[in-house]
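This report concerns only the one structure given below.
With one protein chain withheld, the remaining protein chains of the complex are depicted in position.
Order of writing sets the labels: A and B. Residues in every chain begin at 1.
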Amino acid sequence: MTAIAWQRRRATASRFWADFRSHRSALVGLGILLFFGLVAVFASVLADPAGLDVTKATAPAHAGPSGDYWLGTDQSGRSVLTLLIHGTRVSLIVGLAATAIAIVIGTILGIMAGFYGGWARSTLMGLTDWFLVIPFLPLAIVMATVLGASLLNIIIVIGVTSWPGTARLVCAQTLSVRERPYLERARALGGGDWHQMTRHILPNVMPLVLAHVVLTVSVAILSETTLSFLGLGDPTRPSWGYILDNAYGTGAMSNGEWWFVLPPGLCVVLVVLAFTLVGRALEAVLNPRLREGS
Amino acid sequence: MSLLELRDLSVTYAGDVPAVRGVSLGVAPGEVLGVAGESGCGKSTISNAVLRLLPKSARVGGSVLLDGEDVYEMSFGRLRAVRWATASIVFQGALHSLNAVQTIGRQIAEPILLHEPKTSRKAADLRVGELLEQVGLPARRAKDYPHQLSGGQRQRVMIALALACKPRLLIADEPTTALDVMVQAQVLQLLTGLVKDLGLALVLISHDLSVLGTTCDRVAVMYAGKVVEEGPASVVFDDSRHPYSGALAGAFPRVGDPRFRYAPAGLAGDPPYPGDLPPGCSFHPRCPVAFDRCVSEEVELLDLGAGRRAACLRAGEGS
Partner (left out) sequence: MSALAARGVQVRFGAARAVDGVDLEIGSGEIVALVGESGCGKSSLARALLGLVRPSQGTVDCDDRPLDYRRLKEFRRHVQLVLQDPSGSLNPRHTVYEAVAEGLRIHKVPGDERELVAAALSKAGLRPPERFFLRYPHELSGGQLQRVVIAGALVLEPDVLVADEPVSSLDASVRGEILALLLRLRTELGLSLLVVTHDLGLAWNIADRVAVMYLGRIVETGDTAEVLTAPRHPYTKALLSVVPEIARQEPIVLKGETPDPSRIPAGCRFRPRCPAYAAGLPADLADRCEKETLPVLPADRGHHAACVLP
């Protein structure tokens, strides 16, 4: 029995992969993500973390690219490449962790609002709308200032400000699943609210959420870059936004030190683009309504 | 002479899926032909094949003669003139295909203005009123939007829409399936009345043999893309010569007949998938009276006299 079950799962997975593969842009995105993922995992192997320490920097400051320092050095004489490699890790961690928080909050609130309807729905969706209309940046700046600058706080700030989109999406999908006859069957079988939500609604909402996750990650990474660029990031954990902030703060932009500015900027653009490409493809593959339209 | 004649029509969908396999049927003005069968038997494919509405990938064999003219040899311009003006279709599930943001009057006027561009707006409105009254709705309902109508009224609008360009052939695909028994009776009454008053030829497609039995002059029963029995409606229903039509007729019991009390009749198994048909007679795996020859021999329609045909090796045995 389990052997057949596995066989089925393999068949489903290979069908999914075949669908996904037909989106060329998604493969490009996946390739880029894979590259950055490997860089993040092997950051310490690729570049000695000791190079991040300002006190141990020996190279001249503001130096252009050379054989020793492929991407030049920053204002304290640290290798920009080393910063970039370790920044990959920080940026990705913040992006993924913040997304996890946002998705968990958004999914729980979205399902509850859609499932209970009425009073619960107007309250929860009212809260969601409230979060949607507050401009993100001022709220995030205030929260980051109050909580203090640390990696964990940055994750929390981004996480609790980016769930409303997910909540709205999940709520809409829950409303449509709630009307299916199999939910009435589950009620007649004696299934309580918890049973209906976890066994029937969640599995049918999950594919959409999954596609949305990938899109949320790119927004989270952008947010992290923005906050770090504004100097609200964790100074002990250099991220891409942190590099950009340093470059701006030490006049690298006006001095034409392109090696200091361009690489982190390009990395941000590439990762965000890659997540978006993959997310769009996932949405098309997992959402049957979009598939019918194509 | 027949207004619509199908000669050995066959339709094969992409992937070598034969939906219709050699069907010959005809319907004359003032006549109601019923086509009965279950999902996947090819009955809806036939209605689409008549007006060349099949997907491009479908291969069509045989011929469809409309008033003696082969539909598949018409130029595109001629075909457009024929669609709606000679023959029109009330599609299955059409209840939901009305445009929600246009009054039904405008929607009925649209084909009139398309086919006779010289018609004045006023003349078109007058005709819309006439059409609505013809299907039993007051002319003032032309100003209504679809959501203001009930299911039965919307089906009436769909029929008025199909009649807009005065066609001589009407094909109705499951026109009563989503409706209540009482509304179903109203719609059937309307359709048979139109046949009588306008001399229409009507093809009524349904899975419900009992509906066809009481409304139609002739009935053709389809199974797996073929006509398995054809004949005068009352006879096919009451004294079927093919075990499949017998089973279909039995599936809808006669209320009051003690033979059906506590004895629901059905067939074991399911209709076959058109792409994977059994050899020999495609009905043999579900047939209660099949014998060895049924497994190997393909059966053609046999003429049984009195306008009856059946595709069964035992058809001659009588009942």
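We take it that contacts are C-beta pairs under 8 Å (C-beta built on N, C-alpha and C of every residue); 3 or more make two chains touch, one makes a residue touch a chain.
If you're wondering where the values come from, they're calculated on a predicted model, not measured in any experiment.
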item	value
Of A:P203, A:P235 or A:G251, the one touching the omitted chain in the full complex	A:P203
Touch with the omitted chain, as defined above, among B:D8, B:E69 or B:D270	B:D270
Chain not shown: contacting residue from B:D8, B:E69, B:D180 or B:D303	B:D180
Residue, one of B:N99, B:Q148 or B:Q189, that touches the chain absent here	B:Q189
Which of B:P167, B:G213, B:G231 or B:G280 contacts the chain that the document leaves out	B:G213
Subunit A, residues in touch with the chain not shown (by the definition above)	1, 4-5, 8, 180-182, 184-192, 195, 199-200, 203-204
For subunit B, residues in touch with the removed chain	38-39, 150-152, 180-186, 189, 207-211, 213-215, 234, 244, 247-248, 250-256, 260-268, 270-271, 286
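Everything that follows uses one rule, which is that only the chains that are shown with their structure count from here on.
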item	value
Computed distance of Cα centres, subunit B from subunit A, in Å	55
